[in-house]
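Selected chains only, in their assembly positions.
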Amino acid sequence: MRVDHPVEMISEVVERKAEGHPDSLCDGISEAVSRALSKAYIKEHGSIQHHNVDKVGLVAGQSITKWGGGEITKPIRIIIAGRANYSIPVETIAIKAARDYIKQILPLSRDEYFIIEPMIGVGASELAGTVNGVVANDTSVGVGFSPFTPIEQLTLDISDYLVNDAVKEFPEIGKDIKVMGHKYKEEIDVTVALGFIDKYLSGINAYKKSKEEITEVLKHEFGIENISINTLDKYISKDNLFLTVIGTSAEQGDDGATGRGNRINGLITPTRPMSLEAACGKNPVSHVGKIYNVMARSIAERIYEETSKPAEVIIQSRIGHSITKPPLVLIRSDATKLDEIVISELEKLPEITQGFVEGKFRLF
Amino acid sequence: MRVDHPVEMISEVVERKAEGHPDSLCDGISEAVSRALSKAYIKEHGSIQHHNVDKVGLVAGQSITKWGGGEITKPIRIIIAGRANYSIPVETIAIKAARDYIKQILPLSRDEYFIIEPMIGVGASELAGTVNGVVANDTSVGVGFSPFTPIEQLTLDISDYLVNDAVKEFPEIGKDIKVMGHKYKEEIDVTVALGFIDKYLSGINAYKKSKEEITEVLKHEFGIENISINTLDKYISKDNLFLTVIGTSAEQGDDGATGRGNRINGLITPTRPMSLEAACGKNPVSHVGKIYNVMARSIAERIYEETSKPAEVIIQSRIGHSITKPPLVLIRSDATKLDEIVISELEKLPEITQGFVEGKFRLF
């Protein structure tokens, strides 16, 4: 374990893509498939077998919006690429998991709006062997930090609030939302791109009114002034607005891919340490690209809880090494006596694996 | 423009995936297709039209290695997802560009080893309109820094040296290489995962000998001691070695995707600012996810050249804003009088676009 001092954040740029963004849809499907496979492996074998389905691609469809409800004119294609042990019906499980997940995130979707295409191969023999032992299957890096800065917390909270709470009052809020927060010194500024759902809106005026009301609600709820929604809107025709049929830009022209959006803390933070590993879809037993990201976050959170000192944590694996003994743990923190925290967290591997299967962690 | 002070790097983790890594193959194909489309648009229209092919996916094949030369038993599938203006034969151009690129990177490949499948749709009407003006087509962030730290430079150089120079003496060096460098205080350590090509090796001993010789060459060339290649090797059978038929793990079980590997400086640097945007495959006229990454790097490089002060630069776009007037430029540097550099670099947009078409910049 090696310790650095933390970085002071004066200027920040933070981004979040909510659940209905094409990249987030891919993240969510990857993880839904991994969880479904994990459960099926446990049922069949008593333990999770090798799989990695962290390469979901989304090829956008086409839609024609209409006040009161438009239609999808070309289906969205979901390609589930990856590897798995084929001792269970991998492809049918994957299709079902993906469809169920889509239905949950995009309740207005219909079966014929999505083509789900599994392209899941069998794994390389060498790697396939590593899932039962806790041996790293790749050379990679997990990253976590705690606590969030105020703008980070705000960016995440606004996204979650829109998707989970505001939608109750404003059913026209689609789940494809991109929140960008920036801060320079004390100055804070939030931009929201929000895909409205045409079914719940009667025309341009209704759209405009809804947008204004949602903006007011956000200002009030979060106590900020500089917040704007869909700045590109021109109130000329519906084609100049961010309007959708089922609540995602994937329906019209925006492709997506697993691992191209939020990191496991739910944010994209270019000014903070980030891992490029896509956690979603990786097997939760041996894939360090998944496990070490969550572990690094846990360690950082625990350091902060116990010491009130911010921490950034990087854990590096080496292929073939025991997962519980990573060759490198870097910590940037002013806290001291970190050894015990790190060691005890690293030993929680089985709990983490179980937590993935149960869907306990935010992963995107 | 806003200015911070730079971060001191005590501990570092740096990674590079060379050209034959599945993720890098996707990056390279994305960019090769974008360049081919750009040239065809210029030929047809005099100017580049809307396109984004930054979502290439690679579904691994299967191979059976054999000393002296094995075979690919299941083809590798390349899915080229994205959007383009269909006033030119987008799909045939994309297939040809991808095949030519693959042939260049993997000279032992054969036509029947790769299935190339374009899934390129037409773009959303709204976005399609933005390519002719220099108006940002997304809300995103470009990041660059200069100079490299010694370990960053070393990681990149080792990868390039293996692929471009060492291969002349050691034809068994495949292009699927992953170099990981770590540094803590003065201590440096490099791990290399290198896919050897079976055709040029007669057996386990030849493999072992080659590996040892290459290790020695690297130690000598770069003046470092702590360097190891393929640490997981067990000299029992060829199945325990990192052995390939055409020089990439994509031939046997490793999937890939654009934007999941190196950043545009050729490295993955979790402890440094990074953009999550995939530059490769994006259109070079209006896609800020591509342009601002290169611009941020140019600004940082120029600051360092002119002031000898390190710089990290973040440029943020806002959808609908003029590209040459980004709403936010963050700079972490101790340099002063940066305005002129920033402004003059931002005005170089046309040169940068042209540079992309000509393939002048490293992008992954």
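Going by the order they are written in, the chains are A and B; count residues from 1 in each one.
Rule of thumb we're sticking to: a contact is a pair of C-beta atoms (placed from the backbone, for glycine too) under 8 Å apart; a residue touches a chain by one contact, two chains touch by 3 or more.
Nothing here was measured: the structure is a model prediction, and the numbers come from that model.
Here 2 identical chains are displayed in place, and the whole complex they belong to in this file is assembled from 4 copies in total.
Going forward, only the chains that are shown with their structure count from here on.
The geometric centre of subunit A is 23 Å away from that of subunit B, both derived from CA atoms.
Within the complex formed with subunit A, the residues of subunit B that make contact are 2, 4-5, 7, 10-11, 13, 15, 52, 55, 57-60, 62, 74, 77, 79, 81-83, 119, 121-127, 139-141, 143, 178, 180, 182, 184, 191, 193, 231-232, 239-240, 249, 252-261, 268, 270-271, 273-276, 278, 314, 316, 318-320, 328, 330, 332.
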